[in-house]
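One protein chain omitted, others in place.
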Amino acid sequence: MVYLDHNATSPVLPQVLEGMLPFFAEQAGNPSSVHRSGRGARQGVDEGRRRLAALLAVHESQIVFTSGGTEANNLALMGCAARRRFQGHVVISAVEHASLLKLCERLNRCGMAVTQVGVDDQGRLSPEAVQAVLRQDTVLVSILHANNETGVIQPLEEIAQLCHHHSPAIPVHTDAVQSVGKVPICFGRLGVDMLSLSAHKFGGPKGVGALVVEHALGLEPLLLGGGQERGRRAGTENVPSIVGCGLAAQWAQETLAEEGRRLRHLQQTLEGRIQTAIPDSVILGQQAETRLANTSAILVPGIHGETVVMNLDLEGIAVSSGSACSSGRSQPSHVPVAMGVSAELATSMVRVSLGWNSTAVDVDRFVVSFVSVIKRLRQLSAPATQA
Amino acid sequence: MKHPVYMDYQGTTPMDPRVLEAMLPWFVEKFGNPASRSHAYGWEAEQAVEEAREQVARILGADSREIVFTSGATESDNLAIQGAARFYRREASGADKGRHHLITPVTEHKAVLDTCRHLEAEGFTVTYLPVQKNGLVELEALEAAITDETLLVSIMAANNEIGVVQPLMEIGRLCRKKKVLFHCDAAQGVGKIPLDVEAMQIDLLSLSGHKIYGPKGVGALYVRRRPRVRLKPLFHGGGHERGMRSGTLPTPLLVGLGKACALAMEEMEEENRRVLGLREQLVQGILSQLTHVEVNGDLQHRLPGNVNISFGYVEGESLMMAIKEVAVSSGSACTSASLEPSYVLRALGVSEAQAHTSIRFGLGRFTTQEEVNFVVQTVVQAVNRLREMSPLWEMAQDGVDINSIQWDAH
Partner (left out) sequence: MAYNERVLDHYENPRNVGSLDKNDPQVGTGMVGAPACGDVMKLQIRVDDQGVISEAKFKTFGCGSAIASSSLVTEWLKGKSLDEALLIKNQQVAEELALPPVKIHCSVLAEDAIKTAVADYRQKQKSMG
């Protein structure tokens, strides 16, 4: 089997699982307990926090562990909005992850105004366009870092700067679920106030994520009772998963540059060969200055993406036609549509996302199968168009 | 015998090796996202998740469609209480419209109490119900507290500090009769006492993986379908769990939770008998060798694996230090870093002074007779040594009544 759907989830790195195992067994205490077994668990949590903090160059106290990226996004947006009693204006981009769009629909129903800022044909957001929609009553800006479908990375530094220039009191949040562990991130330099991440997107386990928070920022907690995570997130710490998150972060920090180069090379091979074999294919965001090295969203005119994905699955190749959370639906993704792609062309999208265990052989197998599937599908539909 | 001897099974339980074994394939090899619909990795993960859901449903006598996976009992409690409160206040129509009153006993877990307190700030009113000296809820008092405005009663199955088991059947019947929702925090009860959401007429039930030999970071909320209970979600987004709880499902943790439920269901009866025998051995061993020792909370209606004992004239934290070869807790693990005596014991009418002298012993699946003997011996020795150092013990021996003295509170 060839798995090229890492933006949906990645297998846990074997050495990460190895490091987690003691915390399922002999170190299985409750970190809130004062006895020895509790202290062992507490040390695991502290160590995990330290490692994640190092990856993002933040202080350990800035990390709030959650059950994953969705909870982190909710804590950021709902936590901020609740502080403002669900009043005011929220700015997001048109290419946020579907789950964050849903969350903003919720804010909207609670009475908040939400503005979506559009992107250009390469999926890029212009900082000035964000600045232009800021209002007197803007209370939150949330812009995703790297898009899950195209991999296009937004110029967050400039955006955060302009927002803070408009008013230093506006918290800027970023959903960095797809970029953490894949590109170097210095939280301070990025200039945002909150950042969401999820461990299973960079070789850690599912069921754990974090919200990184600027020191001074106040948030209304979503989960109450027990006072863990400095009162920002109650519940017994998910010790083994936090340990795993830390180890995955450490691995990412150590291999980031090298992995980036390796994946970029694979990506160039993959996209080059596809575009040569299928000249009318389009790679979304290919002209953007910054794009993840692991993600390629391929459009092929006249083809239905779902059909391609199903055919590839039969050949033992796992890719996706959109984000996992909404796969199975047949409407086109909002991301290519926001980039000005026609609805019809958008439904042809196939997303290929590489990860830590992807090899040149995987890429080769994908390219060969993809090209032959496209040819086959085109032959099937060709007589109809000629007739 | 492993050291330290673990007797803190209400704090958390070690994972059953069979649970870990069931989980292991789902990290590295079978790692798919259960929401991925386009390939086999996703399908096999989804299948595993649905099997786990069946296993969880079975131990509660529920339908698998009534199980919502969460990150643990704290989230389940928050989702149940905040979710129901906000839904039935704002969006319900007809007879349910605008109800804003909640009832919960003062001995509930912080996850319930803090959530209720938070809701008070949103305009809800909460009755914090006192309990009897044995820790049990008085049904007449509960009935009297229910008004036309009451939308939800939240009562735990078994208490985390003193292990007392509430009369769920009667509470359920009363709540149904009065047409209020019954939420039960069963984090400590699942797998230890028989639970049946139909027979007990429970509408919402929270459970946790790591209290039943499963993994941390996972739990579930049972949400009744008939008559349907509606909730406002806490996490919005991908629309997982039928919209009630968004977020990628952590397959290995869910597989572990399911396996833990299956094992608990299979082995509960036999295990309860064994653990109860060990507890009796522990209590008898201590009571027969020490005077001025008192068991807190009802001993009949109680989890087999819990006993909470006050050792007169010996401060609990120093006792924990003296028996550091035994992992126990004084008060709840979540609050034991503070200096406040346990609010649960205080609610039973235990004096502050006595609350400071109490230790919770939690026994469970891996507790052995040898360990119990060791604990009895260690505790008796330590208590005797600390009493020799205790000015209060000295005064008691001299016939001075400690309570007659005017202490200056500092």
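Order of writing sets the labels: A and B. Residues in every chain begin at 1.
The rule is short, and it goes like this: a contact is a pair of C-beta atoms (placed from the backbone, for glycine too) under 8 Å apart; a residue touches a chain by one contact, two chains touch by 3 or more.
Note that this is a predicted model, so its numbers are computed, not measured.
Participant: Specify the residue from the set B:S64, B:Q289, B:S318 or B:N373 that touches the hidden chain.
Facilitator: Only one listed residue reaches the unshown chain, and that is B:S318.
Participant: Which residue among A:R39, A:H166 or A:R378 touches the omitted chain?
Facilitator: Per the contact definition at the top, the residue touching the missing chain is A:R39.
Participant: By the contact definition given up top, give the residues of subunit B that touch the hidden chain.
Facilitator: Subunit B touches the chain not shown through residues 313-318, 321, 337-339, 341, 351-353, 356, 388-394, 402, 407-410.
What we mean here is this: only the chains that are shown with their structure count from here on.
Participant: Okay, in this complex, where on subunit B does subunit A touch?
Facilitator: Touching subunit A: residues 4, 6, 8, 11-15, 17, 20, 23-24, 27-29, 31-33, 35-42, 70-75, 77-78, 109-115, 117-118, 208, 210, 215-218, 234-240, 246-253, 317, 320, 324, 327-329, 333-334, 336-337 of subunit B.
Participant: Where on subunit A does subunit B make contact in their complex?
Facilitator: Counting only subunit A, the residues touching subunit B are 1, 3, 5, 8-14, 17, 21, 24-25, 28-30, 32-38, 66-71, 73-74, 78, 98-100, 102-103, 105-106, 198, 200, 205-208, 222-228, 234-241, 306, 309-310, 313, 317-321, 324-328.
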